[in-house]
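Every protein chain except one is present and positioned as in the full complex.
Entry: chain A
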Amino acid sequence: MTKQADDEEYGVALLRPLAGEPDGPARIDVARAMRDGRRRRLSRWWASGTAVVALTATAAAGGTLAFSAAGRPAPERAPVATTEPPVTAAPAGPRDCRVTRLPTDGVRKALVTGGDPTGTWLAGRTYPKRGSMSYPLVLWRDGKLAASVDMSGSDQSLEDLNSHGDAVGFSFDPEIKPWSYAEGKLTALAGGEGAAVALNDKGVIVGSLGPAYEGRPARWSSRTAQPESLPMPAGMTVGTAVDIDEDGTVVGTVEGKNREGSGYLWLADGTARKMPLPDVDGTKATMFWPEAIRNGWVVGRSVVDTKRERSFAPFRYRVSTGRYERLPADAGLPQRVAANGWVLGTARLPVITSAGGVTTELPAYPKAAAHPDYLINSYSDDGLVAAGYVIGDDIQNQPLLWRCR
């Protein structure tokens, strides 16, 4: 029997217990669908496909890597690998955080998919333009709609921006395809099938080449450059870059055959190394999954697999020392890290972990009352501006911006 036929039989047998019918009467309301659908047909739209501001202007607020001494984390500490959060420095963290919904010009549903290090630029996806299958992409500048971007394909996304307002992303058309957006213009990156997921202020772009989930880590030295493969260690067949630092250090994952990926670093000096596996309560982690890099800090989560369970723990890693620091349990799962070392994670609410392991929950969006799920994709270098979106039982994707002092 072929492997595929084996898989077929195995998959059917494996998932069989989940077969079933929904309970009770349907709560489907055709009249409401028609009412809402009619409103979507009529919904106003801003000029599509045209940038309404020049995207070359450099966002100046504070400078890319400017961060206050007060917000700077305590000096290097020994790695903490216990369940207790490190409590050393005086509490210094965000204050008076407020949440606002980003404007969408009447469109009821939108995501925030990325942002720049100054907290000026955000990118997102709106749903959907009347009568079409497309999800127009938008840029916000200082919390206001600034441009609409017409990317072909489906599931389009702008994943990251730099402080110049340049962005990178991907769409499926039908294969995954990498894009760059700069000076009001969207261009396909060279290399064919692949994804662009991050860029820095020098315009260096990273991501992967090849099919979604099965590509190889890649870097484009500029948006007009040919991609170069980032080297993988022997035996590793699949990988992706996840993020790039201002000095050119790239963090990503590599995986061997039939194994999931774990953290890998391509350093600015051209060398590369596997990220070590942190100890979690006396057990060496199975994997480390990095999410972001900034100013030499990598954040992500450890994965510990046992026979029946998989568990995660939040960590911050310093590239220069090779040391992990376990974040407090209420830090949530790290998503982004600021240049000052503060970590933005998601738990019940978005959470900022600032110097000394002090955690601050960001305020909830008041209109999301029932089981909200916050998904965060942008964090500024001063640790004070975050953006993402919320979904919940009573609310669809709503793009949100948090500002603290």
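Going forward, a residue touches a chain if its C-beta (ideal position, glycine included) is under 8 Å from a C-beta of that chain, and two chains touch if they have at least 3 such contacts; residues count from 1.
The rule is simple: contacts and distances are computed from a predicted model.
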Listed names "Acyl-CoA dehydrogenase", "aminomethyltransferase", "RNA polymerase sigma-70 factor (Sigma-E family)" or "Zn-ribbon domain-containing OB-fold protein", matching UniProt entry of the absent chain: "RNA polymerase sigma-70 factor (Sigma-E family)"
Touching the absent chain when the full complex is considered, from A:Asp150, A:Glu183, A:Asp281 or A:Asp373: A:Asp373
Which residue of A:Gly252, A:Gly332 or A:Gly357 touches the chain not shown here: A:Gly332
Touch with the omitted chain, as defined above, among A:Gly37, A:Gly192 or A:Gly322: A:Gly37
Per the touch definition above, residue among A:Pro211, A:Gly235 or A:Gly322 touching the missing chain: A:Pro211
Touching residues (missing chain, whole complex) on chain A: 4, 7-8, 10-24, 26-30, 32-34, 36-38, 40-41, 127-128, 130-133, 153-155, 172, 174-175, 211-214, 258, 260, 305, 307-310, 312, 329-330, 332-333, 346-348, 373, 375, 377, 391, 393, 396-397
